[in-house]
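Yeah, one chain of the complex is gone here, protein chain that is, but the others are all in their spots.
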Amino acid sequence: MDLGAIVGLLFGLGLLAMGVMSTEGGRLDQFGSLGSVLVTVGGSVCAVMVHFPLRDIASVPRLVWNVIRPRSWNVPALIADFRRYADIARRNGILALEAVVPEIVDPFMRRGIQLAVDGTDPRVVEDLMRTDLQQMVMRHDRGIRILKALAAYSPGFGMIGTLLGLVILLQNLRDPNSIGPAMGLAIITTLYGAVMAYLVFGPVAEKLTILSHEEERVREMAIRGVMGLQSGDNPAVLEQKLMVYVAPGVRVLEPRA
Amino acid sequence: MDLGAIVGLLFGLGLLAMGVMSTEGGRLDQFGSLGSVLVTVGGSVCAVMVHFPLRDIASVPRLVWNVIRPRSWNVPALIADFRRYADIARRNGILALEAVVPEIVDPFMRRGIQLAVDGTDPRVVEDLMRTDLQQMVMRHDRGIRILKALAAYSPGFGMIGTLLGLVILLQNLRDPNSIGPAMGLAIITTLYGAVMAYLVFGPVAEKLTILSHEEERVREMAIRGVMGLQSGDNPAVLEQKLMVYVAPGVRVLEPRA
Amino acid sequence: MDLGAIVGLLFGLGLLAMGVMSTEGGRLDQFGSLGSVLVTVGGSVCAVMVHFPLRDIASVPRLVWNVIRPRSWNVPALIADFRRYADIARRNGILALEAVVPEIVDPFMRRGIQLAVDGTDPRVVEDLMRTDLQQMVMRHDRGIRILKALAAYSPGFGMIGTLLGLVILLQNLRDPNSIGPAMGLAIITTLYGAVMAYLVFGPVAEKLTILSHEEERVREMAIRGVMGLQSGDNPAVLEQKLMVYVAPGVRVLEPRA
Amino acid sequence: MDLGAIVGLLFGLGLLAMGVMSTEGGRLDQFGSLGSVLVTVGGSVCAVMVHFPLRDIASVPRLVWNVIRPRSWNVPALIADFRRYADIARRNGILALEAVVPEIVDPFMRRGIQLAVDGTDPRVVEDLMRTDLQQMVMRHDRGIRILKALAAYSPGFGMIGTLLGLVILLQNLRDPNSIGPAMGLAIITTLYGAVMAYLVFGPVAEKLTILSHEEERVREMAIRGVMGLQSGDNPAVLEQKLMVYVAPGVRVLEPRA
Partner (left out) sequence: MDLGAIVGLLFGLGLLAMGVMSTEGGRLDQFGSLGSVLVTVGGSVCAVMVHFPLRDIASVPRLVWNVIRPRSWNVPALIADFRRYADIARRNGILALEAVVPEIVDPFMRRGIQLAVDGTDPRVVEDLMRTDLQQMVMRHDRGIRILKALAAYSPGFGMIGTLLGLVILLQNLRDPNSIGPAMGLAIITTLYGAVMAYLVFGPVAEKLTILSHEEERVREMAIRGVMGLQSGDNPAVLEQKLMVYVAPGVRVLEPRA
C-alpha cells in the first residue's frame, strides 16, 4: 500500500477541516454544495470526455487503484530468484525450469520464462516481452495524461462555477440577506477546483509517473534476466548483470572483486 | 460518431445549467447577453483573422465536423482486405485487382491501388501517396493550431468584455439599482470566455490531435500495404508486416511462431 | 493587401464598440483617456527601448507595413517564368537573359539573374543570394520579437496604470462622487493593455511570422531557379525541381509520369 | 556556512517585519494564526507526500542542512594534496600512500585512494567512484525536486486557505464587527504561501542546485586525481590535468609556458 499517498490525501483533507474548525464561525457543513460538485467535478470530467477517447478514460480507475495498492518490488529477491533459475538451467538444462514456472508470482516474468522453457527463439521472446512492456508504459502514460488534464481543467471549472454564482448573486442584490451565503456558495466551486488540482489529481498523477518508472525498470531487469537464462549465463555473471538495476546506494555496499 | 465529444459537450453544458438552477435565485435567462457574445466570440474570431491566413481559417469548420463524425477505422478488417488483394495479385497478376478497386470505400486506399493496377512505378506511387498524407497532416495541423489559438484568445476577450462592462458600470454608479445587473452582465463575458476555452475549443483541439494521429497511422499502413502488393508479397508476409500497425494489446494475443 | 488582418483588426475594434453601445449606459467617449495612453502605450514602448537596440526598433514600422500590404506570391507564374528563362538560356546562351532582366519585378530575383548573366561564379552567386536571404530572415525575426515583447509588456503596463489609478482613488475616498469615474479610469489602462496584447501586437506578430516563412520559401525557390539557369538545366527539369515549392495540394493535381 | 542563505532568510523575514511595523496600525501579532499554518504548511507537506515516495521525502532535512552548513571546497589545496600524493607514489610506490589515507578528511576521496592503495583494478575504482557520485547527484536531485514541489504547492494551499476563510466569513456577514479580522485571517494563508514560495522553498531549492553542481565538479576532479595516481602520472602533469577544474578566472592568472 502506498502509505504516503493515502496518509497525504487523508491528512491533507483533515488539515483543511481542522483549519476550518479552528476559525471562529467555521463549520464543515458550510462547505457541502451539490451545485458546486456538479459544476467542478462534472464539468472537468466532461471536458476530459471531449479531450480523450472513451476507451482511454475507462482505464483510469484501474490505474488509480495502483496508487492505493501499488505493487512493491523486492528487486534483490528477484535477482536471487534469477540466480537460482540460472543455476537450475545450467545443471539440468533450461527445460528443468518448467517445474519452477508455477511458483512465479508476477505474470510478466512467468510468461517470459515459460516462453524460454518452450524453446522459443530468444529474439521472439525478447520482442514479445518488449511489446508487452511498451504496451504497459503506453497504457500508464495515457492514464497519467488524463489525470494531469483533470488537474488542469478543475481550476478552470472552479472559476466557471464562481462566475455562474456571481452572476446569480448580482442579479439578486436587492435581497441583502442572501448576498453573503450566495457569495460563499460561489466561492466553494473555486475551492473545490483548487483542492482537486493541488491535493488530488496533480500529486496523484505525479506519484503514478514515479510508480510507472519503477515498474518499467523492474520489467526491464526481468527481460534481461530471461535473456540471460536462454543464453545459458553463469549464475554469478547473470547476478552481476542484473545488479545494475538495483538502486546505486544498495549496490555499492556489495563488494565486487 | 465520436460519442465522448458529443456527450462531453452536451453533458458539460447541461451540468452548468443544472448548477445554475440548483442555486437559489438562479435562472438560465440571466446568462444570455448579445453584447457578451459580440465581444467574446466575435473578438476571438477577429484576433484569429489577424493571426492566421484566411484560407486556413476557412478549413476549420470541415475539420471540426470530424469531431462530430470521425471516421472509424477497422484496422483488422483492412488488413484482411490487403491479405485478400495480395492473394488475388499472386494468383492472377496485379491487373486482376482492377475488379476490386470499385469496392474500396476509402478514396486514399482506392487511388493507391488504382495506381498500382495502372503499372505506375512503385517509387512514384509511394511518393504520391506520401505527398497526399503529408498534405492531410499539414491541413489538420493548421486547423488544430487555429482552434488552440481560439482557446487562448477567448479568455482574453472575456476579460476585455468584463473591463468594458466595469468601466460602464463605474461611470453610472449614481443609479444604485443598475449596479447589480450591470455587474452581472460584465461577468458574463469572462464566463463565456472560460467556457469556450475549457469546455469547447481546448478539448476539441486536443481530440482532433488524437484523431489526426490515428488517421495518419492507418494511412501509413495503407501505403505499406500497396507497396507490398506491388512487390508481390506473399499474403501471409504482407499480413505480418501490417500487423505492427494494430495496437500492441491486440497484437500480442496473436500467436507468432 | 492582407484582407484578414485589416478586417480582423477593424471588425475586432468595431465589435468591442458595439458591445459597449449595446450595454445600457455605455458610451464610447467613456473609453478615451490620455493618461491611460501615456502609461500603457508609452510605458510598453519605453520598456522595449530598454530591452532592444534602437536600430532594431527603428525597423518595426516598415515590418508592420508588410501586414497591411504584404507581397503576394504567384508561385506557379514564377515557375513558368523560370521555365521560359531556361528555354532562352538553352537556345541563345545565358547572356541572352540580359534582355529579360529589366522585366523582373522582384529585386531579389532580378539581382540573382543579373549576377548569373554577368558570368559570376555560381558558388559566389548562391553565397550572395543566401546572405541576402539570411539577412532578410534575421531582420524579420528581430522585428517579430519586438512585437512579441510589446504584446508581453502591454498587459504589465496596463496593470501598472490600474495600480496608479487605485492608489490615487483610495487617497481621495472622502469625495464619494469621484470614486466611480476614477475607478473607471483606472480600469481603462488594463483594458488598453489587454486589447494591445490580444487584438493588436500578439496576432500581428504571429501573422508576420507566417508571412516571413512564406517569403523565405519563395526566395529559396528563386535561388534554386537561378542555380538551375547557371547549370544549363533543361526547362522541363528545372520546372520539376521548382514544383516542390508549390503547396502539396496544388502539386498533386499535376500528372507526373 | 552559506552566509548568503542565512542572511537572506533572516534579513528577508526581518524586512517584512519592519515593513509591518513601519505601517500605522501594524503589529506582528496580527500575523500569527494556527489555522493558517495547518492549511498552508500542512497542506503543502501532504500534497508532497502524495506526490513523492516517503523514502525520498525523508532525505530532505539532511539536504536542507547543506544550505545551513555547506561544505566549502578549497580546490587549489586539494590539487596541491594530489600533487604531493603523486610525488610520494612516484618515489616510494603507490603502497606508500597507505600512510597518507587517514589524514584525508573527505570520505569520498579517502575511499578512492584506499582502493588505489589496495591495488584494485583502475576500471573498478573508477566505476565504484562514479557510481558513488551518480548516487549523490540523484539523491540531491530528488531532494531538490521535492523542495521545488513545496514551492509550487504552497501558493496553491495559501489560496485554498483564503477560500476556506472567505466562505466562513461570508456565512457570518450578519456580524459586521467580525468581518475585518476574519478577512485578515483569510488573507494570512495566502501570505504564508507566498513567503514559503518566494523567500524559502524556491530560493533554497535553487541554492541547493548550485551547491550540488559545485560538489559534483569537485568529486569529478577527485576521480580524475585518483585515476592519475594509479596510472603513475608525473606530479606536474597531474596538477595540470586537475587545474581545468579550477574556475577559469583563477586559472588564467597562472602562467603556462
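To keep things simple, chains are lettered A, B, C and D as they appear, and every chain counts its residues starting from 1.
Simple rule for what comes next: a contact is a pair of C-beta atoms (placed from the backbone, for glycine too) under 8 Å apart; a residue touches a chain by one contact, two chains touch by 3 or more.
A quick note: this is a predicted structure, and the numbers were derived from the prediction, not measured.
*Asks:* Among the chains present in the display, which ones are touched by the chain that isn't there?
*Replies:* Counting the whole assembly, the omitted chain is in touch with C, D.
*Asks:* Considering the whole complex, which of C:I79, C:I104, C:I144 or C:I160 touches the chain not shown?
*Replies:* Here the residue in touch with the unshown chain is C:I160.
*Asks:* Of the residues D:V75, D:L173 or D:A194, which one touches the chain left out of the display?
*Replies:* Touching the chain that is not displayed is residue D:A194.
*Asks:* Pick from C:N74, C:N92 or C:Q135: which residue touches the chain that isn't shown?
*Replies:* That would be C:Q135, which touches the missing chain.
*Asks:* Could I get the residues of chain C that touch the absent chain, sorted low to high?
*Replies:* So the residues of chain C touching the missing chain come out as 34-36, 38-39, 42-43, 46-54, 57, 124, 128, 131-132, 134-135, 138-139, 149, 153, 156-157, 159-161, 163-175, 178, 182, 185, 189.
*Asks:* I need the residue numbers on chain D that touch the omitted chain, in ascending order.
*Replies:* 3-5, 7-9, 11-12, 15-16, 18-20, 22-26, 30-31, 177, 179-181, 183-184, 187-188, 190-191, 194-195, 197-200, 202-204, 206-207, 210, 248-249, 251-252, 256-257
We adopt the following convention: only the chains that are shown with their structure count from here on.
*Asks:* What's the distance between the Cα centroids of chain B and chain C, rounded to whole Å?
*Replies:* 29
*Asks:* Let me have the rounded angstrom distance from the C-alpha centre of chain B over to the C-alpha centre of chain D, please.
*Replies:* So the centroids are 47 Å from each other.
*Asks:* Got the chain C residues that touch at least 2 other chains?
*Replies:* none
*Asks:* In graph terms, nodes being chains and edges touches, is this line, ring, star, complete or other?
*Replies:* Its topology is that of a line.
*Asks:* Going by the touch rule stated at the top, which chains touch which?
*Replies:* A-B, A-D, B-C
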